[in-house]
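FYI, not all chains are in this one, though none of them got moved.
Letters A, B and C mark the chains in the order given here, with residues in each chain numbered from 1 onward.
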Amino acid sequence: MLNIGIVGGTGYTGVELLRLLARHPAARLKAITSRKEAGLPVADMFPSLRKAVDLAFSTPEDAALDKCDVVFFATPHGVAMDMGPALVGAGVKIIDLAADFRLRDTAVFEKWYKMPHSAVALLEESVYGLPEVNRAAIRSARVIGLPGCYPTSVQLGFKPALEQGLIDASHLIADCKSGVSGAGRKAEVGILHAEAADNFKAYGVAGHRHHPEIVQGLARMTSAPVGLVFTPHLTPMIRGIHATLYARITKEADFQEVYEKAYAGEPFVDVMPPGSTPDTRSVRGANTCRIAVHRVGAGDTLMILSVIDNLTKGAAGQAVQVMNIMAGLPESTGLESVGLVP
Amino acid sequence: MLNIGIVGGTGYTGVELLRLLARHPAARLKAITSRKEAGLPVADMFPSLRKAVDLAFSTPEDAALDKCDVVFFATPHGVAMDMGPALVGAGVKIIDLAADFRLRDTAVFEKWYKMPHSAVALLEESVYGLPEVNRAAIRSARVIGLPGCYPTSVQLGFKPALEQGLIDASHLIADCKSGVSGAGRKAEVGILHAEAADNFKAYGVAGHRHHPEIVQGLARMTSAPVGLVFTPHLTPMIRGIHATLYARITKEADFQEVYEKAYAGEPFVDVMPPGSTPDTRSVRGANTCRIAVHRVGAGDTLMILSVIDNLTKGAAGQAVQVMNIMAGLPESTGLESVGLVP
Amino acid sequence: MLNIGIVGGTGYTGVELLRLLARHPAARLKAITSRKEAGLPVADMFPSLRKAVDLAFSTPEDAALDKCDVVFFATPHGVAMDMGPALVGAGVKIIDLAADFRLRDTAVFEKWYKMPHSAVALLEESVYGLPEVNRAAIRSARVIGLPGCYPTSVQLGFKPALEQGLIDASHLIADCKSGVSGAGRKAEVGILHAEAADNFKAYGVAGHRHHPEIVQGLARMTSAPVGLVFTPHLTPMIRGIHATLYARITKEADFQEVYEKAYAGEPFVDVMPPGSTPDTRSVRGANTCRIAVHRVGAGDTLMILSVIDNLTKGAAGQAVQVMNIMAGLPESTGLESVGLVP
């Protein structure tokens, strides 16, 4: 049984971690921290957790996190790199759902996240927690930088074609649509129901923090220089990311077969039959990425459709998947639930 | 291991049954029938079930339902009473999610459902499948008439106050709001997204089929004559029922305590702390009914708020709960998942 | 041509006023104030107003409001009573969309709004701006306290039955459902899209500021003591209020006829045919209140369904209607547009 700590349990990735871990057969929740809410029973903030999670929020000081086997950071950027070194020193494995251990280049990190990196040594040993790319390294890691939601959907979508050199890496387009929970549980006018419902818009067009992360990931898949146009859009749904990916074909192949083979053994990637158009609800609350591959247009464009639940495969579910790998558990433990449809 | 058949698996209660049973540790799906879709893999219709349900739809003739231990009817009204007698004769237990075995009085049934009742003997032995009211009878039943969604939320809401004679049974008001999935997976203009989204309306004001069912249920809880105003409304969400119940208090009591005691041992009824206002999402995909009790207004009105997921505790989840009871399994088996929030 | 000032144009009632007044043939927008946004073109905040409103926000000091004919307050509570006396002294007519001039009893105001009333003399001469109740007084008023959104829908719904003494005034129930824009354009977690979408809940059950306002209004319609249970609910739509009203009938009447006669000459109240269930979208963006009257249940309950757009007839549209009356214009001027369906 793994003893689990969660730092920062009041956001959407936090409550999703709690939803999954509360029913995980090999995990025991020991502490959930929130300085602001210390003392408040977690289920008072999230009544969905009544009868499932008995803990109250505690301060980080009271949480005895160094006695845990695994600590998840569901915090703003910057917290994990501050608290991480001491925990790792105490033998705790840490999984950061924020960005502190995603970008290898601290200059890039500092440019996009507007803070110096305070744990460079830990960053150097950290592993990017995308199992379909990095499973072996995850197995023995002590520190995980978990991918962002967009980067998960885009990297899984491009991976087979890029690794096999079938597309022009220099002009990739990722037209992505996200549900509003992707913006977090923050009091901001732009994501109010009365603003975001029945409305559609692009945002972050001039530059989004996930752009360098995606480029870094794609660059590992090819020796060619990577050029990416990444356009995020806000779509009026709660959960879900739909990535529509475009690339120019440079080498002919049976793309359906390429994708099916590439993901044949993966428990959480589902390559759909030819002609399919995956919908985000088919993965609502599930840890699955569904992909469909299409040959379209003038004949030399490859289009890949890739959907995930941004809070599950795009965050908390992937975190549990990574924890399972690190702990030597069957990778699907606690992640078997089916998408909630309708 | 229970062998399970489902008659009519193409609607919303059908897919919800499949979602739950696919992960139920003591159930094995043997057949799902749909005359219209026979031969089609179930997961082709509902891609959320890919890798979880391997079966294809079959015709009722090919389904070998009489070899099952339990058969669920997720069909239009009238099917279970036609197929039920032969199955029960073959030793199969049946659970009807439609209305064939809900109403004791066949004249009332025939008035509201516009068809003669074709299985009166089976109706007589059938048990109304609301565990919190009828657990003992369910345990030994062969035929279950599962409650409707509104009736579940309203009966659980009124039960403690009514059974203890604390409210005026002759002037009850149930102002109910349902998500659109309650109308079923039917091609109808009125429940299109472009009609039902961003819109709110009452319907069925002149008379709704759940009215006689609720009155029948409430009448078992009191010796006084029951008078009920029941107003269903359509609210722009997918799942969820919110029942706002009003009654005149006739006898003083500590209502909070009355409700907490009444439901103290119930795994799926959660009486919330004083002052709470349960939200439907807290039970999204979960088999829970959350209730809050309020003393309001001029001083002699009791208001009860009762929420369920219409497809789970209001249909398929309750069906699995009933199956567990009938099979002697722990009542929560396969029903432990937490509400999907956000 | 009326010269118009708007104090506080950054909220939802503000932008709705701008939408209506930008196309009003007898109104000329002169100033829109926002201390925080001073200098920003209004259309930069609300691109829907590009090419329709050229003004920039200004500070109240720069706005020359005392040169306007009419000034609307679309502000938080407390602003109109501070700025009102000087403006009225300068000959300006003021219409407050907040609560400063709604409640006649300052003790009640201070209890619910947690601030002393600073303009008691102005309050005394002020007129409650519900045209269907108060048209004559509005005509000659200098200061208007515009009704809240819930109070508009509930008062119009009960008025005919209550004025004619047909229902028991001591036990009225108003079960009301509001779209999320009713909570305002404020950065609050509870009204985020990811919280409020696909969700339904009651709120303010222990006491809502509109309760004393509604009771005050209903008390003018009857000599009997008024008892009201008022339950507001949040429903996942942007605009719209649906009030479901219940009362015990004390005197028989042809209720349909009573309502049709009562509202026969009203341009903005539509009594629908018997059996109707008005939907909120039918008044989306329109200044109409639609009402349907039903005889239900045990036989002695009257149910009235009343729908408005909370931002139009429930706020900015009613404000323009009142302005038209005060200015001697045809009451529908600038308010003719049809509900946006779908």
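Rule of thumb we're sticking to: a contact is a pair of C-beta atoms (placed from the backbone, for glycine too) under 8 Å apart; a residue touches a chain by one contact, two chains touch by 3 or more.
No experiment lies behind these values; they were computed from the predicted model shown.
Student: Count every copy of the one sequence in the whole complex, not only the 3 placed here.
Tutor: 4
Definition applied: only the chains that are shown with their structure count from here on.
Student: Where subunit A and subunit C touch, do the two copies share over half of their residue numbers, giving same, or under half, giving different?
Tutor: Answer same: the two copies use largely identical residue numbers here.
Student: Roughly how many whole angstrom separate the Cα centroids of subunit B and subunit C?
Tutor: 39
Student: Distance from the CA centroid of subunit A to that of subunit B, rounded to the nearest Å?
Tutor: 36
Student: What whole-Å value do you get for the distance between subunit A and subunit C if each is reduced to the mean of its CA atoms?
Tutor: Comparing mean C-alpha positions, subunit C is 45 Å from subunit A.
Student: Note the residues in subunit A that touch 2 or more other chains, in rising order.
Tutor: Residue numbers touching two or more other chains: 12, 181, 185, 197-198, 238.
Student: Which stretch or stretches of subunit C touch subunit B in the complex?
Tutor: The contact residues of subunit C facing subunit B are 170-171, 173, 175, 177, 179, 194-195, 197-203, 205-206, 227-231, 233, 235-240, 242, 244, 246, 248, 275, 277-281, 284, 294, 296-298, 301, 303, 305, 307, 342.
Student: Help me check something: in the complex, which residues belonging to subunit A touch subunit B?
Tutor: Within the complex, subunit A contacts subunit B at residues 12, 15, 18-19, 22-23, 46-52, 181, 185, 197-198, 238-239, 270, 272, 276, 278-279, 281-286, 288, 290, 311, 336-342.
Student: In the complex formed with subunit C, which residues of subunit A make contact?
Tutor: 12, 179-181, 183, 185-189, 191-198, 236-238
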